[in-house]
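Missing here is one protein chain; the remaining ones are kept as they sit in the complex.
Right, subunit A next:
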Amino acid sequence: MNTDISIGTGNPIDRVEGRLKVMGLAKYASEFNVKNLAYAQGINSTIAKGTITAIDTSEAEKQKGVIKVLTYKNADKLKQYDEELPAISTSSIQPVLQSADVHYYGEYVGLVIAETFEQAQYAASLVKYTYSEEKPDIDFDSSRAKAYRPTEKSDYSRGDISQGLAEADVTLEQIYNTPIEHHHPMELHAIIASWNNGNVEAYASQQIIDDATLTIADTFQIEKKNVRVIAPFVGGGFGSKLHAKQHVILGVMASKQLGRPVQMTVTRNQMFTNTNLRQRNEQKIQVGAKSDGSLTALSHDTLSHTSTYEEFQESCGTVTKMLYKTPNNKVRHRLMPMNLQTPFAMRAPGEATGSFALESAMDEMAWKLKMDPVDFRVKNDTQVDPSSDKPFSSRLLNECLKIGAKEFGWEDRPQKPGTKEEGNWLVGYGVSGASRRAPYQKTSAKVILELKDSEVFATIQMDATDIGTGSYTIIAQTASEYLNIPVAQVDVELGDSDFPKTLGSGGSWGAASFSNGARAACENAIASLEEKSGLKIADAGLAKLMRSGNLTSFEAEGTAEPDEEFKNHSVFSFGANFTEVWVDKDTGVFRIKRMLNVASCGKILNPKTAFGQIIGGCVMGAGMVIAEQTKVEPNYGNFITRSFADYHVPVNLDMANIDVIFLPEEDKIANKMGIKGVGELGITSVAASIANAIFNATGKRMRDLPITPEKLIVAEKEPGVA
C-alpha cells in the first residue's frame, strides 16, 4: 500500500494509507463484515429531569424484524459508580440503562435491536415513555448558588494576588464567555460488538484502545484480557472518542443478550446528546501591570457546569499559570451540577477556551498600557515555568511572536482602532500567543523484520490509533529512519488491543510517543542483530546483519518512556497567531482575510501532516469565533442546534489563506527524537487573535463567543476609543 521510496523522517511525504482511504478500502468501525449482524438504535429521553413511570414497548415489538427492546427494566446489571459525582477519565466505567431516572434531555432510555438498521430506527420511535417530570436545572445563571470546588487541584495560587493588583499602575477585570460546543468528528461513533462466552470482541471507533478495553471490562466486571478492541482507522475524534461512551456498553450488552453480534451507530443528532460536549465557561480575568508593561498580577476564575451524575472540569486556567512571568497568580475552577450532559475533553481542553480569555485580556491590557501587543507579550516572557519552577525544555514564544510579526507585516497594523478602511470594510490586525502542554507517554511497539531476496521489509505493530492525523505515516517514516530502509518497505499495523500497548491518540502526545516507541523497537532489533552477527549496521546494512545470522525473519519489541530529564522540565509547545480581519461597517458581518501561525513544536516528522494539523486547528479556532455554539432551550433543556444546518462550523468561504511557519527545533529534553505535539497547538488562542483583530478594526471588544452578526451589530465601541 505504501510506495514512498524516501528514507526517514522530515520529508513531506503523502500519507501512506492515503490510497486506501480515497479508494474506500480503509475500514471504519461500522464497515466490518461481520456475519449474522443485528442492528441497535438508541432511544433518547424527551425530558431533562424526572423518572420514567411507564414504558410501552408493545407497538415496537410487533414490528417486523424487531428482536428485542432493552430498557432499564431488562438491561444487564452493570458496575455502578462507587461515589456520588465521580470525576470521569478516559477509562471510567459507563453504566447505562440502570434506573428509571432521567438526568438530562436526550439521555439513553432504551434500545431497539432489529434485523436491519431501518427496522430498529422506526421501532425506536414507537416505544412510548411516560415520565414524572421535575423542574430541571438548565439555566446557568440560576445555578450559581450550586457552584462547588471539584478538587483541591482546582485552585492554585502563588504570591499574593491582591497585593499584585495593588502594586499595579494599570489593572483590568473582565469576563469572557465561551459557549457549549460539540466535537463532531466526521466519522459517527460506532461499534460492532460480539459477546462470546464471556469474551468480547469489538470494532469500535475509539482513540485509546487500551482504555476502551478497560471501560468495557470494568463496566461488565469481566477480565480485561477477555476483551479485544479493534480500530484500524478512526475518522476523527477531537476528544469525544478518548473514552468508550455508553453506546459501546449498549452494543456489548445487546450482543450478550442476543447471543449474536450487534452494530450500534450513534446518529448525527445523537452526537449532540450522547457523546459529551465542551462545556460553557464563564471566565473572569484580572490583570495588573506596571506602566512599563511588566505584569504584577494575573488571576483567572472559571465557572462552568457538569452533569448531576458525573464530574468533568475543563481547566481553563492552565495557560494563565505558566504562560507569562508574574509573581502573583491565582487560578480557580468551579462547577455547577446541571441537568445537561456530562462534558468531556475537546481539542485543547482548557487551552482553546482559556487562551481566548487570557489572550483577549492581554490585548486589552496592551491597549490600556499603550503598548504594542507583541512587545507586551515579549516583555513578560519567562524561560522558567512559574507554576512549577522548572525550566522549560525549550520555549521559543518570543521568537514565534517576533518572526511572525515580521513575516505578517505587523508594522502595517493600524495604531488606533477603527481607522483603516477599505470601501465598506474596517480592517484590523490581531495577535495572540499560544502554549500547549507536550506530553509524552510510555509506549511499546513490536517490529517484525523479513528478508526477501536482498531486501528487508519491516512491519511495526502497536495499539496506537490514527485518528486522521497521520500516525501511520510518521511511524513508517520513523522505522524507515532507524532501520535505514525506504518508507516503502515499512508496513504499519495499528489499532488492535492484541498489539503492544500505547496510550493511543489524544492530548497531542501521539506523534512523540508513537515515534519513540517505534524507534525503541527498531533500536532493540538492531542491537540484537548486531550482537548476533558481530557486524555493525552502519557498515554492513540491515540485510547483511540478517543474512549473516541465517535469519529470514526476526522480531523485537521496545518501550519508550519519559526519563528524568523530561520530568525535571516543563515541556510545552509554543506558537503565535496573526490574523487580518475585515469587518463590515454596518451589517455585523466580518471576514478573515489572512492568517499566519508560527509554531515551535519540536522536530517536525512530516511537514505535510503537521501543516494539516495546524491549519485544521486554526479553522476550528475560527469556528469558535464565527458561529459554533450549541444552544440550550431555556424552558425544556434540549439543544435547539441539533444538525449541521444549525450548528455552524466554518465553510471554505469563511476561511482565508493560512500560512504556517514551523521554527526549526529539536527538543531533546522532551524525548530522544526531539518531538513535541502539534495537534492542539493550532486551535489554541486563534479565537483571541481574531477577536483582537476585530477590536483593532472596530474598537468593539467582543468577549462572548461566538461573535455572530447579531452580537456585533449592536455592540458598542470600547470606552476611550475615538
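Rule of thumb we're sticking to: a residue touches a chain if its C-beta (ideal position, glycine included) is under 8 Å from a C-beta of that chain, and two chains touch if they have at least 3 such contacts; residues count from 1.
As a convention for this text, contacts and distances are computed from a predicted model.
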Protein name as given in UniProt for the chain not displayed, "Cytochrome c", "Gliding-motility protein MglA", "Xanthine dehydrogenase YagS FAD-binding subunit" or "ABC transporter permease": "Xanthine dehydrogenase YagS FAD-binding subunit"
Selected residue (touches chain absent from view) among A:Ile209, A:Ala627 or A:Ala697: A:Ala627
Which residue of A:Lys368, A:Arg591 or A:Lys717 touches the chain not shown here: A:Arg591
Sole contact to the chain not displayed, among A:Arg642, A:Lys676 or A:Arg701: A:Arg642
Interface residues of subunit A (partner: the chain not displayed): 46, 118, 121-122, 125, 424, 586-589, 591, 626-627, 631, 633-636, 638, 640-642, 645-646, 648, 650-654, 708-711, 713-714
